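Removed from the display is one protein chain of the complex; every other protein chain stays in position.
Right after this comes chain A.
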Amino acid sequence: MKTENQRAWFFVLPVLLLVAFNALVPIMTVVNYSVQETFGNNVFFWQGLDWFEQILRSDRFHAALGRQFLFTFLILIIEIPLGIIVALAMPRKGMWVPVCLVTMALPMLIPWNVVGSMWNIFTLPNIGLLGYFMNDVLGVNYDMTQQPISAWITIVVMDVWHWTSLVVLLSYAGLVSIPDAYYQAAKIDGASPWKVFRYIQLPKMKTVLTIAVLLRFMDSFNIYTEPFVLTGGGPGNSTTLLSIDLVKIALGQFDLGPAAAMSLIYFAITLLVSWLFYTLMTKDDAQ
């Protein structure tokens, strides 16, 4: 298959240098901060692993991490099945295919802060379309600046709106790659729609679905801008996800040590879970 060639490193070198410049220097800065204490004026004191211990024991971190996992769990459990259902129902050929694909991709091309502002305008009580509909037509008390539950529903629905299309497009790509002959064979065998899905469509979508789960995990776990613009982490701390909390500590309180330690723990968790998905994915590739 592939030939052994060490000179291939020259092809990779520009990528390596550019990414290393962007990744290694900042991460070393973070590591540096994470083991020191400063009182300003660039005077630093060795702190060892105290910050890590402090963060790992702090209730605030546990709460933010809990909210983060809940958010990511909700996102995956809603977006993955919904994306598959929409992809299955989409037309396979004809003039509507590009129309569907382009409109579905549209939310993903909107800057993230605009997504936040857009949903803010959309959900304002009495003024926004959704806010008006909920409060004045349905008579439900809905105000995300006051009630944590409204805020949570809003950020989850916003993310479903923003990113489900990624799952749809990935699943759809897997579906259109299935030859017609497979379906004809299934028809001759008298297979039920469920069996067609379970034994023909799902296996064909496996690789792309792993990519979808991986990307959705990474991006929802690292989400910052949209909920920050929409709720600012409130009401109270109810929607303060990990990134929002991190930026509050780092730039708001300027506690560089704890913020750096938290960054590294945060990155390590993301990496660990992503690695699990990645090994799953490459195992499929090898087969």
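Assume a residue touches a chain if its C-beta (ideal position, glycine included) is under 8 Å from a C-beta of that chain, and two chains touch if they have at least 3 such contacts; residues count from 1.
Criterion: contacts and distances are computed from a predicted model.
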From "Binding-protein-dependent transport systems inner membrane component", "Carbohydrate ABC transporter permease", "Thiosulfate reductase" or "C-type cytochrome", the hidden chain's UniProt protein name: "Carbohydrate ABC transporter permease"
Residue among A:Leu70, A:Ile149 or A:Leu251 touching the omitted chain: A:Leu251
For chain A, the residues touching the chain missing from this view: 2-9, 11-12, 14-16, 18-19, 21-23, 25-27, 29-30, 85-86, 89-91, 98, 100-114, 117-119, 121-122, 126-130, 132, 136, 161, 164-166, 168-170, 172-174, 176-177, 207-208, 211, 218, 221-222, 224-225, 229, 242-243, 246-247, 250-251, 256, 259, 263, 266-267, 270-271, 274-275, 278
